[in-house]
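A single protein chain has been removed from this complex, and every other one stays in its place.
For reference, chains read A and B in written order, and residue numbers begin at 1 within each chain.
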Amino acid sequence: MIQAAQLTDVCFSYGKQEILVNVNASFDDSKFTVIIGKNGSGKSTLLRVIAGLLIPGNGLIHFFGKNLRDLSLSERAKTFGYLGQKHKAVFPFRVWQVVLTGRAGYVNYLPGKNDMEIAHKSLERMKILHLKDRNYSELSGGEQQLVMIARVLAQEPKILLLDEPSTHLDFSNQIRLMELLKSLTHENLAIVAVMHDPNLAFWFGDAFWFMRNKTLEQPGSDLKPWSADYLRTIYEQEFNTIPFEGKAMITPLMKKGLTQ
Amino acid sequence: MVTDKRNLAGVVYFLPVPVIMLSLLTGPSDTASIQNIIHYFYHYLKPEVHNESSEILTIGSILWDVRLPRILLAFMVGGALSVSGSGLQAVFRNPLVSPYVLGLSSGAAFGAAFALALGILPVQVSAFLFGLLAVLISYSAALKHQNISIVSLILSGVIVSGIFTALLTLVQFLSDPFRLQSIVHWTMGNFHHAGWNMLSSAILPMVAGIFILMLYRWRLNVIALGDDEARSSGIHPVREKIIILAAATLASSAAVSVAGIIGLYGLIIPHMVRMVFGPDHRRGMMMNFLIGGTFLLIIDDISRTVAGFEIPIGVITMLIGAPFFLFLLKKSNIGWEQ
Partner (left out) sequence: MMKSVQYLITALTGLALIWAVSCQQSGYRKQPGALTVTDFRGKVINFAEPPVKIICLIESALSGFYMLHAGNRIIGISSNVYEEPVYSYYAGLDDRIRNKTLPAPGNWDFISIENLVALRPDLVVIWASQTEAIQSLEGRGIPVYAVMLHSLNDIYKEIRDLGVLTGAMTRADSLINYTQHELDALYLKVKQAGLPRRSVYFMWPKGPLETSGTQSTVNELIELAGARNACMMPQEHIVVNIEKLIEWNPEVIVMWYDPVRNPEDILKIVGWERIEAIRKNHVFEIPSVFEGDLWTLKFVNTVKLLNHWCYPELTSAGEVETSKQKMLKSLYGDR
């Protein structure tokens, strides 16, 4: 089966400092894959390498069987949509104008009617059509996030690469976003998201990878990803687990005296 | 709200034509007064073979040989500077940027002084070449591993500007009063000697630069969002920046070579356009060209007629343009986020 994305022996260093060493992983199509790990473990860097923003020192990256290196920029835009963490708005563009720029890979010089329609549809899918004419820079952090995701969707990619998509969102919006993303996977979209909240990940994700020792790993067949034993190795901390919906919820180990 | 902007845009589209017509009628010489000009057209349109009185000839000569090329030149220069300024502000994502940020004006001024002092090159050519050279130096100084950081580009621009300004001062210092006066005159900016020759020498690079910037106007929207965003949606940020930079430099260097330094024009007009029409470059570029051209033309008309001697256009631009800009600043959203 052709994977949506496949990493083979990927290595990356910033100068002398090694960040990623021999990363091997594969991500399934139409599935919601989540990458979890401690802060500073290199998750964002990994995603940037996958998205082609950083060039790995070694290793291969394949999307649907094609080598990333062989894809031109516009082909890449049509294959995967990458959304990073920070975005600074400098111009007061309207929301629809921002989303329209996602079509850059398809447009020669000026976007046509078709591009406008796809941008429109993106807004609909993200359920933010009512924000269409608003000034992007005046939106809340969460609303802006939704707009940027809509923008990435306008690329009509086959796989989304999202770096911490739920930051800046309040709790209920986080849930809503995850539901939305999950529904997108039912429409033949693969999603690879880096997340820091394991619970949110486990509630909605289909497949899980963990960042440890500068590489990606999955727990062996004997351990579940949501088990306290496994998570101890990842976070180097003790947890409690509560069974939930076939998986489990992670809670802190409440020490005596903490709740008094 | 969107529709009345569209109406405003429509007005702007048609504005140049009447302004050009009116500009043909304005000027300092008494022979070409309004009545005489009407007389002239009357003559022209009547098919009988009249005695070509010298007055008619003079008026014809003034209208077509003196005023028309100057009008067209002023329009093109204004349009070129505004369009370049808009493109550069998008590429640099910085509101303080104008076509002069990379040392273009200092390089061109030095080039002109050099030509005026030594007389080996024609002034226009020298100004144009040194303007390009300054930008090239700024650019290569900021180039690191095939990547351009905006900050280093602006920094090197400042340094290169300083170098050429120092050289300019040196040339001025070593020149006799005659040449010094010519140099100072040139730097202040003027359309005194506009003619068909001057227009034809500068028009090609200006039109080429403007054309490319127009072509890329939607892509400027993408670039303006950020490098990562641009790249991930399928546009190569560095390549786009180079193209836009080159086009803007070509157009503005040609503009500066014929008009001298018209301060802050490429900074003010794009801001005004953005304040009124928003940041979308698809419409914004065309507005920049039309408004930039018309506005400079009006300013040149004023400089031609108001006083017996001609006030340098760079001075008038600042005196008229700046307060107007400040007025807009107070009234509306600056069109930029901090």
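Throughout what follows, contacts are C-beta pairs under 8 Å (C-beta built on N, C-alpha and C of every residue); 3 or more make two chains touch, one makes a residue touch a chain.
No experiment lies behind these values; they were computed from the predicted model shown.
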item	value
For the chain not depicted, the shown chains it touches	B
Residue of B:Ala90, B:Met198 or B:Val222 in touch with the missing chain, whole complex considered	B:Met198
Missing-partner contacts on subunit B, residue numbers	27-32, 54, 57-58, 61-62, 64-67, 69, 72, 116, 119, 122-123, 176-179, 181-182, 185-186, 192-200, 203-204, 207, 211, 304, 309-310
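Just so it is clear, only the chains that are shown with their structure count from here on.
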item	value
Subunit A and subunit B, separation of their C-alpha mean positions in angstrom	46
Subunit B-facing residues of subunit A, complex	51-53, 73-74, 76-78, 81-84, 87-94, 97-98, 100-107, 109-111, 133, 137, 151-152, 155
Complex contact set, residues of subunit B against subunit A	2, 90, 93, 215-219, 221-222, 224-226, 228-236, 274, 278-280, 282, 333, 335-337
